[in-house]
Every structure is written in C-alpha cells, then in structure tokens.
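One protein chain omitted, others in place.
Per-chain residue numbering starts at 1, and chain names A and B are given in the order in which the chains are listed.
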Amino acid sequence: MSLLKIDSLTIRAGGQVLVKDVSLTIEHGARVGLIGESGSGKSLTAFAVVGLLPPGLKAKGSILLDGVQVIGAADQQLRPLRGSAAAFVFQEPLTALDPLMKIGRQVAEPIARRHRREGRSASRQEIAAEVRHYLERVALPDIDRIANSYPFQVSGGQRQRVAIAMALACRPKLLIADEPTTALDVTTQAEILELLSTLVREEGMALLFISHDLPVVAKVVEEVTVLRRGEIVEQGPVRAVFSAPQHEYTKMLVEAAAAFDRALGEPVR
Amino acid sequence: MGSDLPLAQQFVHFISSLARFDLGTSFVSRVPVLDEIMARLAVTLPLTVLSFLLAIVVAVPLGIIAAVRADRWYGAAISVISQLGIAIPVFWVGILLVTVFAVNLRLFPSGGFPPQGWGAPLAALRNLFLPIITIAIVMSASLLRYVRSATQDVLGSDYLRTARAMGSGFGEALVRHGVRNGAVPVVSILGIELATTLLGAVVVERVFALPGLGSMLLLAIEQRDYPNIQGVLFISTLLVLLIGFLADLAQRLIDPRLRERSGNRP
C-alpha cells in the first residue's frame, strides 16, 4: 500500500477551481517534488493531504493517507494522522512558530503528544532529553540556550532548524516541506537542504518537497510533479523530466534554471 | 490658591502644591479638594472596576465565540449586537434600565447612594447594581469587537496551523497558543477602556445620581469651581497614567519581544 495516494483531487473556492484533477502517489521512503509558481495550488494540495484546507475551500476526489480516506473525514478522525502519518515544515519559520513560547516548550509539545498517543506518559526528564535529542539532530549549536530562547531571539536558519526538529519529533512517515528554504538567504538555504536530505534518508521518512525553485527541488527528490494553475502539466522521474521536458512550461522552468546556473558557472546537476 | 499673585508665580505655586498633593480648597464648599476627591473615589472606583470586570467576563468569551463561530448564526448575531452596542450612548442604556428595572419592575433603586456610603455595604451594592450593568453593557460591546479581532488574527496565524498540522486539536491549540498571543493587543485595549470608563463615569453618575468623581467635576464645571476642576483633572490624569503603566507592564510580561526592546527604545 502506498503511503499517500491522491486521486483526481479538485479544490474549489466558491465558483473558482484552484486545483484540478491532481493525482499523485508517494511510496514509503520516496522523495517527491511538487513544483509550480505561486498560486499554482501546490500548497493547497499539501494542506488537503492532512485535511487542513482554509475555511471556505472544498476538496473533491480521493486522498488516502496511510490508508485513511482524508476527504470527507471529520477533524476527529484526521487528528491522529497529523504528526504521525504526515508532519509539516513551513516556509516562514518566524510566523510558523509561536512567537510567545520558548523553543524548548514548542518542541516538547509534539513529543508529549506522541507519547500520549502511544499510550504512555513520559516524565518531564524524558521529554526534556528528547527535546535535546531532536535539537541536536538538526545540528543546532548551544542547545540549552536555544531551548530557553524565544523564536525571535535566534536566527532565521536556526528557526527553520527548530521547525524541522518539531516535525521530526512527531516521527512522521511523510515529511511535507512547503517551500522550507524560500524565506532564507542562499547560504542558509543550502545548509537546510543538506540537512533535510540527510534526515529524510537517515530516518527513512518519505518526503513531499514543495517549491517554485527547480534547482532546489532537483537536489533533494527523485520524482517530480509540475503544477500550473492547479493542473498537472508534467510528472515523472526528476532526471527524465528535466533532461527532456515535454510541456512548454517545464521547458521554460528548465531553461530559466539553466540560464541562472550558467550565470553562476555551475551545472544544474 | 493665591489668585492675586502674578501668573508665573501662581504657576510655580500650583506645581509645588501638586507635588505635595495639596490640591487647595473648593471655592464653593470650602472643603479641601483632596478630601472631597477621596470621598468621591469611594463611589467611582468600585463602580468602574466592577463594571470593568463584568465587561471582561462577558466580552472575552463572546468575542472568541463570535470569531470562532463566525459562520454560525449565533456567531454572526453576537457581531451584529456588538455593532449595535457601540452605537448606543451609555446614558440611554441607563435610562432604559431605570425604566424597566426601577420604574416598572421595582427591583432596584432608580438612583442615589446610601448616605452612610460603604457603611451600608448591601445598600451600596444595590444602588450600584444598575450603574454597573449599564457601563458593562456598553463597555463589553466595544471590548468584544477587539477580542473578536484578536481572535481572528490568532485563527489566521501560521503558528496555530503548525500546531494543528502536528496533530493538536483545534481547541487545544487555541488555548495553548491563542490565549497568550490574543491577550497582547487585548490587554492594551483593556487599559484604554478602563481609563475611558473611569473618566467617562460622569454620565452614568448623572443618570443614577451617584456622588462620584464625575458628578464632582460636572458640579465644579457648572459652578466654575476651578480648584475642584483642577483637582479632579490632576487625580484623573494620575490614574490614567497609572492604568497605562500597568497595561504596559502586563503586555511586557506576556510578550518577551516587548521586554527585549524596552532597553533601547528610540
């Protein structure tokens, strides 16, 4: 059974069709990219996977996440899936983290929840130890200081590492990263990408990587789906799609990325 | 107050008197201004503070419901009623309450305050009941709108979405992350509302014939009793500053970002 199977997903807002007939499958441990410009419906697709579409939006079709039908399910039924089956890393870590809660407590929250779900209560010390473990896992320096800091007191790259630590702490089967490097500077971007690839491989998670940035996606995924205005224009192994793009839009993306790389003096792969 | 001295000298005299909390003596009653103010505050402060607490108890839950359940009829109804509430002058609410509860139902006195004051605590509370309800109605309408808007901000926030995406229930996430974040703007509004009510108590005190600070000011204005006017303004300003300071302090306690900035403000 596939970990995630999206079948003819359509998302509407009133009369507007935002995502149209999207199908996508992710196997356990697979790394898949979802590419498209802003407004192409890629983030919406990701939110639909865990049933967290903004109010007023209706999804139709089928989404099987870890064997559970997400579309039409009640929030109660979806809650156990969130975190366990899929966890998120968002684009802007400054707003994605609670600005008024210390980082250590924020990371502890998913850990405590996981223990509750597994039906055992963990002591404060156990949870604190796990918080340290996950903060170490994302290669944060000076862990005690960071755990005791508020999000605004650490750098943008460190905040994103914290967000990744929180997602990891859920021990999800699928990690959904929604433009996780867009808000960061170029050097930090590279570090975060490196970190994500390593962690996904080591923890054996599947990855759904969402980005508008083709070279970024190419670095971390095996398969790619290209979305444009809510519709899939191209889908396949990353090498095939990028070496022989079929659709005009993909060609344009590849062309633009190549031009950018020529300017930097480094090939796409 | 030494009114025959030159203006500059009068001013220096005035400021130095204020520093010693010597607010002079009333032109009309010959009672020391500060004594009069203290006696009046014994009515106005309980009136304001109790109304304020009642308004919070009413407005906070209703404001949250109005935001969270905006798509249900009762959520929308709360919003519409609060819109109505901010358009009603406080004295009319008072008059209507008097008409219904004092004139028709005879449940409460239509005004006045027991002559022995808080020496008769039950009678005092009974006399303050309708005035408190009056202020609380108007205050909670405007407070509710701020709570609703703060809650809307929380509902649209990324951190709430993060919490839910990791498996937190909606209510749990709202309590754990929403309360503190929503409280920051609400606390500053609370300070402003409290100050406004304290200073605006004059109208309600008139409706219910209460011997408070506001009616003292009104009487002083009518009689052009300048020491009393000055004294009330001075004490009111002190109270407003104090409330502002406390609201600021509360905000800093909640929001570490404000604490951090306090050292190097522009």
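Quick notes on this one:
Keep this in mind: a contact is a pair of C-beta atoms (placed from the backbone, for glycine too) under 8 Å apart; a residue touches a chain by one contact, two chains touch by 3 or more.
Everything that follows uses one rule, which is that contacts and distances are computed from a predicted model.
Missing from the rendering is one chain, named in UniProt as "ABC transporter permease" (options: "DsbE family thiol:disulfide interchange protein", "ABC transporter permease", "Amidohydrolase family protein" or "Cytochrome c-type biogenesis protein"). Which of B:165, B:184 or B:217 touches the hidden chain is settled by the complete complex: it is B:217. Of the listed positions B:16, B:29, B:83 or B:116, the one in contact with the omitted chain in the full complex is B:83. Of the candidate positions B:38, B:53, B:77 or B:103, contact with the unshown chain belongs to B:103.
Across B:22, B:158, B:172 or B:248, the single residue that touches the chain missing here is B:158.
Contact between subunit B and the absent chain runs through residues 83-84, 86-92, 95-96, 98-99, 103-104, 158, 192, 195-196, 199-200, 202-203, 206-207, 217-218, 221-222, 224, 229, 233, 236, 240, 244.
By our rule, only the chains that are shown with their structure count from here on.
Partner subunit B is touched in their complex by these residues of subunit A: 50, 52, 55, 75, 79-84, 87-88, 90, 92, 95-101, 109-110, 113, 117, 150, 152-153, 163, 166-167, 170. Listed in rising order, the residues of subunit B touching subunit A in the complex are 71, 157-159, 161-170, 176-177, 180-181, 184, 254-257, 260.
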